[in-house]
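One structure is given here, and the rest of the page talks about it.
Missing here: one protein chain of the complex. Every other protein chain is in place.
We just call them A, B and C in the order they show up, numbering each chain from 1.
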Amino acid sequence: MVDMSTTLGARRLANPLMTASGCAANGQELHRFFDVSELGAFVTKSVMSEPRSGRGTPRMAETPSGMLNSIGLQGPGIQAFVEHDLPWLASVGATVLPSIAGGSATEFAHVAAVLRSSDAFGCVAGVEVNISCPNVANRGLVFACDPLSSAKVIALVREQVPRDVPIFAKLSPDVTDITAIAAACVKAGADGLTMINTLLGMSIDTDRLRPHLGGVTGGLSGPGIRPVAVRAVWQVRAAMDEGRMPTVPIIGVGGVRTGTDALELVAAGASAVQVGTASFNDPTAPVRVLRELTGLLEEKGFATFDEVVGIAHGRQGES
Amino acid sequence: MVDMSTTLGARRLANPLMTASGCAANGQELHRFFDVSELGAFVTKSVMSEPRSGRGTPRMAETPSGMLNSIGLQGPGIQAFVEHDLPWLASVGATVLPSIAGGSATEFAHVAAVLRSSDAFGCVAGVEVNISCPNVANRGLVFACDPLSSAKVIALVREQVPRDVPIFAKLSPDVTDITAIAAACVKAGADGLTMINTLLGMSIDTDRLRPHLGGVTGGLSGPGIRPVAVRAVWQVRAAMDEGRMPTVPIIGVGGVRTGTDALELVAAGASAVQVGTASFNDPTAPVRVLRELTGLLEEKGFATFDEVVGIAHGRQGES
Amino acid sequence: MNDLPTQPVSAARRARVVQEQAELVATTRVGAYQHLTLASPGVAGLARPGQFVALAVGDESSGTLLRRSFSIHKVTPGPSSNGAGGTVEIVVSAVGAGTRWITSRQVHDRIDVVGPVGRAFPLPTAPVPCVLVGGGYGSAPLFWLAGELRERGCTVDIVLGAASEDRLFGVLEARRSCDGVTVTTDDGSAGVKGWVSDVLPDVIDRRGAGVVYACGPMGMLRAVSDVAAAHGAVAQVAVEEAMACGIGICMTCVMPVVGSDGLTRMVRSCVEGPVFRGDRVRWDAVTPTGAVVPPDAVGAPRAVTR
Partner (left out) sequence: MNDLPTQPVSAARRARVVQEQAELVATTRVGAYQHLTLASPGVAGLARPGQFVALAVGDESSGTLLRRSFSIHKVTPGPSSNGAGGTVEIVVSAVGAGTRWITSRQVHDRIDVVGPVGRAFPLPTAPVPCVLVGGGYGSAPLFWLAGELRERGCTVDIVLGAASEDRLFGVLEARRSCDGVTVTTDDGSAGVKGWVSDVLPDVIDRRGAGVVYACGPMGMLRAVSDVAAAHGAVAQVAVEEAMACGIGICMTCVMPVVGSDGLTRMVRSCVEGPVFRGDRVRWDAVTPTGAVVPPDAVGAPRAVTR
């Protein structure tokens, strides 16, 4: 039996498989298909300070091996989240990585503060900070597109979250140099990084010759973007290995559908893997991927998951 | 019958369909499947000043609805290109958009100068400047990732190419703000823009747990990236419409496989469309897409192709 | 906060759902549609009229990732005479790549099915007269519903409408399972030339119907809701929003619906619908191309841009 446990900052998780934020709601729906406490961690839909209606519809467009979404961060607000969703997750024994978002750095900090003070905070193994969302003050530019805005959010959130609870900055791939953003976040106090959020994309309704999505542009996800996720994880891990930034754990996400896909991210440097869009195709995907990944490592004769994290580095050019 | 002709700078083309650079070699191979003079323009593989061997193999990895390539700009060099390839294209009556590349701005200028002095230059309807290639002086950073490097290349090439021959800057999507690069190129003298080149991606060989490609990272192309191409064309066209930069024609490329796909790019603002990876699946794809696009416009009752260029702008939010 | 007329959502969330590789046991052409019978005992054992199934398209390496949703036309629970498990029937209109793939499956092929999903048609507790309205393949789930209603002592009238005769579904079955049948077509190729909403007032009034159940295109559902309200009946309408997951985890399928607290929320039509009370849907915010967020909805953007 392979030891599948993995370490994320101060926390050790039973296994590296997680849901991806926004692709699993807050647990009750998927719990009908599998026991969500079997996951290394359950990542919740990004929650903001107030309830949000999200955008109009259509909110999705199907694309080859992927989809576009423009949900607009619909959610109940942090108060309802800590009153209903988090206690439910705690009640079924789930390990939780709440994802938080905000339109300003102070909104992020406020959400983190309410979260920390929740009675159910004990089930929280870390906080994912979704900085791939629009900064209201900066013409709606995504925080994660700018190292300074990113750092500010992370620093304020870090102050609110207890030291022994790691925080993860979730990065956008839509930048010229993702290692620069990654380094800024770690410097500001991020204990780890989640990569990647969706790519900015768009589709045209060719019947009506107008943008397909109510929100015009949307986030591209699914297997088609996996090569971008693998590359991002690889680049940031390489920057760590080369001493260009401190080494922190990476959570890989983007286009994972099978155990082999997950293994790509792990070998590139991810200490944990999230499954997003694939769950829409197969609701049991997160636990199926865990099973498949475990099987693959067993076949290959590894004793622990840890050995495989980043294993592909230094292997290029071998024959 | 729909008038499918389109205007690109000083030139009018019979139709908007083109091959994509590097996805059609230099014409002879595809001419066995269809008459390459039927295309609006034939775009050749990016050529540099000297012959280049390209990279080792594997040079490709298949990905969901796409592929990665790391060819490494293999080619015969500009001298052989003007002696053999361009005259052959001229001899079959093709309209040509040679694509040029370089490791420095002066290499680009040199390639453009040799091209201009070619006897067969008469068949050239424009020059595509592939600035999505590594800048040797700048740690191999791609020119198109930096507005200044991009502008320098464009300015030097513009000096070498006759005024009545438009030059097109081919942009990379791997940037935080593609409109900034687009604006820099147009300011430096680009008569038009080609969008998009491949996305930087990577895949891991999960048998050997090492990077799959000889070149480690590679360029992601194919239908999976189409939403990114549509978004890039949309954003830059919107910047033009809003007066944030001068209006120049856009050539759309990225993931086009069908006439409907091409229509997405056109409605988003492209005056011409290139077909790349889809040709590997169907060698007749460029002319098939032309046929399908023409049919679609006919069905919809358009008299001219021109009317459809950018038609989706200003239509969002209508019901 | 998720309260809805007849069934609290928490119940819907807890409602059992299965995923199974269903064998296609029969597939026949019916007018413009394909009628598929799937051996899907898990779904068959749980489903109620108005619920739907979500089918995966293609195999593991398919480039088409999202499931396609179809109303359950009929279920035959329990082991059938030939020893096979229960079956689930659906009626599919091939409109795009996904439905073309599904309708071209052959007997013995397997299809990955998730179901039953969604909130079923709520049944009246007293034997009131009911009218069912089906537009095109929207009639598919209504015959099963008719049977259940008549078992409860309700009189059942049905109105079937479509663009043309070949797009009507189940006229014969309607005559068997309902007390009265009215047919309309836009082109007059069968029944009354016109829309279901043209004949509906009469049908409601004639029986003094208390509930109108409807399934079909959004425009029709709105008209049915209006007519029902004007004629003193409660409308229960099954909507069709574009769905990415069908099981409540993606938030793509939302509709603006008024809760029992009087507040409008963007609710998921896959788990909190597809059946909504017609007078609870904010039709003013539903356009032919999608729903906008009403400015008074809970959490609506301060400045609405759309």
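One rule holds in what follows: a residue touches a chain if its C-beta (ideal position, glycine included) is under 8 Å from a C-beta of that chain, and two chains touch if they have at least 3 such contacts.
From a predicted model like this one, the values you see are computed outputs, not experimental measurements.
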For the chain omitted from this view, which of the shown chains does it touch? A, B, C
Who touches the missing chain here, B:Pro16, B:Gly40, B:Pro64 or B:Gly310? B:Pro64
Touching the hidden chain, out of B:Pro223, B:Gly269 or B:Gly310, is B:Pro223
Who touches the missing chain here, C:Gly63, C:Gly136 or C:Gly191? C:Gly63
Where chain B meets the left-out chain, the residues are 22-25, 28-30, 32-33, 45, 50-60, 62, 64-67, 69, 71, 74-77, 80, 205, 208, 214, 222-224, 257-258, 277-284
Residue by residue, what part of chain C touches the chain that was omitted? 58, 60-64, 97, 101
Chain not shown, touching residues in chain A: 64-65, 223-224, 317, 319
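Definition applied: only the chains that are shown with their structure count from here on.
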Label of the chain whose CA centroid is most distant from the centroid of chain B: C
Identity of the most central chain, Cα criterion: A
Here the gap between chain A and chain C, centre to centre from mean Cα coordinates and rounded to Å, is 35
Quick one: report the Å distance separating chain B from chain C, using the average Cα coordinate of each chain. 46
Quick one: which residues in chain C touch 2 or more of the other chains? 63, 289, 292, 306
Out of chain B, which residues touch more than one other chain, so two or more? 64-65, 223, 316
